[in-house]
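One protein chain omitted, others in place.
On to chain A.
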Amino acid sequence: MDRCKCNSDLSSPKHCNIERLRDIKDPEHPYSLEELKVITEDAIEVDDVQSYVRVTFTPTVEHCSMATIIGLCLRVKLLRSLPSRYKVDIRVAPGSHASEASVNKQLNDKERVAAALENPNLVDMVDECLAPSYG
């Protein structure tokens, strides 16, 4: 079983969600979400017993039009790496976005997410952000 730097195993979400999410590239800038402080370690809440994860992210600017894309990237990354029993909620940090309620609602509407992920252009954008960067 792979071990993380903090010595918990990488298959457990409890300590290592930042490992999963840190390298996601921002859709607009040539930096990762962690580098831009869009996502930080304490913004990921995990309850292993309840199989629940909540991710809170801070868009780079208040009117960030990419907020829904970033949220979608976070969701897809977690979908691909967590066991299917996990329930995931994604939200923007309170006060960090002009249309906070509307962005949160869209990000957590499962049917809207499913339809978005059938859109090849959106999927390409998400895959681009999720692709590992080398060098």
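By definition in this document, a contact is a pair of C-beta atoms (placed from the backbone, for glycine too) under 8 Å apart; a residue touches a chain by one contact, two chains touch by 3 or more; residues count from 1.
Heads up, the rule we're going with is that contacts and distances are computed from a predicted model.
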Worksheet entry | Candidate names "N-acetyltransferase domain-containing protein", "Prolactin receptor", "Dolichol-phosphate mannosyltransferase subunit 3" or "Probable cytosolic iron-sulfur protein assembly protein CIAO1 homolog"; UniProt protein name, chain not shown | "Probable cytosolic iron-sulfur protein assembly protein CIAO1 homolog"
Response to the item:
Omitted-chain footprint on chain A covers residues 84-85, 87, 105, 109-112, 114-115, 118
